[in-house]
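Quick notes on the structure that follows.
Just one protein chain is left out here, and the rest sit where they should.
Each chain carries a letter (A and B) given by its place in the written order, and its residues are counted from 1.
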Amino acid sequence: MAVKPLLIGFSAITAVVVWAVIPLIASRSSVDLLVFTALYSIAGIGVSFLLGQCGIVSLAQSVFYGIGAYATAYGCVHLGWPAPISMALGMLISAIIAWTIAWPILRLSGFFLALATLALAIIGQTLFVEWDWITGGTLGTGGIPKLDFFGWVLSTPQRFYYVIWPVLGVILWMHYSLLNSRHGFAMRAMRDAPDAALTLGIPVHALKVRVFVLSAVLGAFAGSLFAHYVTFVSVDSFGVSRGINFLLIAVLGGAQTIIGTVFGALFVTLLPNALSKFGDIHALLFALLLVATVIYLPLGFAGALKQLLLKAIKSGNASDSGQRVEHKSKSGNTL
Amino acid sequence: MASGTLLLQSVLTGLTNGFVYALIGLGISVVFRGTKIINAMQGEFALVAGLVAYLALRTFEVPLVLSFLLGIVAGGLVGWFMEAFFISPARLRGATDDTFLLVTLGVAFAISAAVLYFFGRDNIPMPGLGGNGSLDIFDAAIRIHSVWLIVISISVVTLLMLFYHRTHLGLSMMAVSIDADGASMTGISVPRMRLLTFLLGGAVGGLAGVLVAPLITVHYEMGLLLTLKGFAAAILGGLLNPSGAVIGGVVLGLIESIAVVTISSGYKDVISMTTLIIIMILMPNGILGRGGRRGG
Partner (left out) sequence: MLNDEFKGSATRRATLKTIAAVASMGPVSLFAQQEPIKIGSVLSLTGPGAGLGQPERSGILLAEKNINDRGGVGGRPIKILIEDDGSKPDLAKSKAENLIFGEKVLAFIGPSLTASTGAIASITNAEKMAQVTFTGLGPVIEQSYKMLYHVLPPQILNARAMLEYASKSAKAKKVGVLHDTGYGQAVLAGLQTLNASYGIEFVSIERFEVGASDVSAQAAKVRASQPDLIFVIATSPVPFRNARQMKITQQIVSAIGSASYDYVRGMGEFADDIVFPEFMVGENPLPRQVEFVELYRKANNALPKNFEAAGWDAANIVAKAISKAGANASREAIAIAMRDPYEGAMAKYNFAAADMTGIELPSFIFSRLVQGKFTRLTFTAS
């Protein structure tokens, strides 16, 4: 059916147009929220990929997010380095730490692994507080310079918006390519038929480690961007609750798809803000909505959307063939 | 002998905290045994039970022990409610392990937020068994209530072991999680066993709550903190084994306490969490090892 690619193309163009227009008409705080959505999406993609392709529940993304943020803060504020170098340093440190931790930890499975990542998040949070000569402890580090591209400073939410979402787009595209590559095939094999994967000679453990490292690097990248956006970092942003948030984003969005992460991030970022108009009860409302979403949409938003689309296409097909049957009987043939 | 007293004090404190973690871990283990679900809201049973006991005591002037019992009943009811209205519907819609984790986590947030909304952010103090009296052991102090806590925890664990292995009901509850179809074929009502598991898990969590409340005050964030420690206890002991959870909890409590006293108080969590990770990697079946899996 030629309709399907047309439909996708049309909706994609509409989405891009809508996206481009939003900062021109929406309030500054709305644009600000959308910037956070993109930032959290980047970190969330790491968690989502790990979950969807390797079946690993990771609560440790907050640690790498924090490392990225503090590395760029320390590098720019205390060492006077330019932002790209500090950010790269953060990603490098995260990669090394992730690689070192992954080898022993990824031997665990299921809940044990999840608990190990939670333990990591707790350790990370404690060290961020304790090692205050790097992080500034609970007082935090301020004065982080804004990002600038040869003089064009990202000093407003609008400007940051126009940079961060294309960056997110690139990352999404990279992941889709990865999924469709040989490595993607290996990962699917590892996830769906681990024994077969082993016989095919796929180095399951090494593959998991690599994905974990990739996830950590994404987290660090998101963290450094965050630091350059808010210009002030403190331990409150890098604790266990942040790690839980990232996991929520991955699961709510639907870990089987990658774009789902963006929906999850929208949910987690926009909803609490909308609910705060209800006053003190907003935390309770958010939790209840969360539970409802998890129960009724077990495949996440993207999963539910996919099912809807499939249903719509199938019923389109069915009504076509239904007409054909009717047509036949009208012409007088008995069946 | 100052450091001797200090060490002894840290052992007593560690034991007390350890048995609290053990009770929560016990509840997690009970739920896992019966349903294979990791219950991220186990600590909330404790919170609800503590609150109910407080209300009974202060508003309705019910005697202390009876207030505690009411708290335990409340915990059980919340457990039943969870299974009936949240877990079951999720299961029917094809929930995976991650889904259950998030459902229980979401409900944990909801209960915590509800308590915050209706009761505020104060720390609510509760009186303990034996009032505020404490025993002096070589100049180290342990509250009488803490002694009760330890004694009751040990009794409950023993009772649970007997329950699971000697009674028909207990065996049925275990059977349901091992093989639901097989169990129903032998005439065991699978939905009923699952409800009972959560009820029992809730009651055990409630017991933990009423026992720990006099020590740490009732507070809206209390559930989440307890659940974390309970997880660690249960894993240390090897998830399937309730008595393992107790040992895991005690070990965790002692490690924390002794680390504070001997190494540094700031790194307490780093030490206990690192120990947890190491134990998980080196001893995947928990401290009790493979033998523990079979045992009570």
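Here is the rule we go by: a residue touches a chain if its C-beta (ideal position, glycine included) is under 8 Å from a C-beta of that chain, and two chains touch if they have at least 3 such contacts.
From a predicted model like this one, the values you see are computed outputs, not experimental measurements.
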Please identify which residue in A:Ser86, A:Ser234 or A:Thr293 touches the non-displayed chain. A:Ser234
Just one of A:Gly137, A:Gly169 or A:Gly184 touches the chain that is missing; which is it? A:Gly137
Residue touching the undisplayed chain, where the options are A:Ser29, A:Ser177 or A:Gln307: A:Ser29
Considering the whole complex, not just the chains shown, which residues of subunit B touch the missing one? 2-3, 5-6, 9-10, 13-14, 16-17, 55, 59, 116-125, 132, 134, 140-141, 143, 215-217, 219, 221-222, 225, 256-257, 260-261, 265-266, 268-269
On subunit A, residues whose C-beta touches the chain left out of the figure: 27-29, 32-33, 36, 126, 129-130, 132, 136-143, 157, 226, 230-232, 234-237, 273, 276, 280, 283
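Going forward, only the chains that are shown with their structure count from here on.
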How far is the middle of subunit A from the middle of subunit B, if each middle is the mean of its Cα atoms, in Å? 33
Can you check the complex and tell me which residues of subunit B touch subunit A? 38, 86, 89-90, 93-99, 101-103, 105-107, 109-110, 112-114, 116-117, 228, 231-232, 235, 239, 266-267, 269-270, 273-274, 276-277, 280-281, 284
Subunit A contacts subunit B in the complex at 51, 57, 104-105, 107-108, 110-112, 114-116, 118-120, 122-123, 126-127, 129-130, 244, 248, 251, 255, 280-281, 283-284, 286-288, 290-291, 294-296, 298
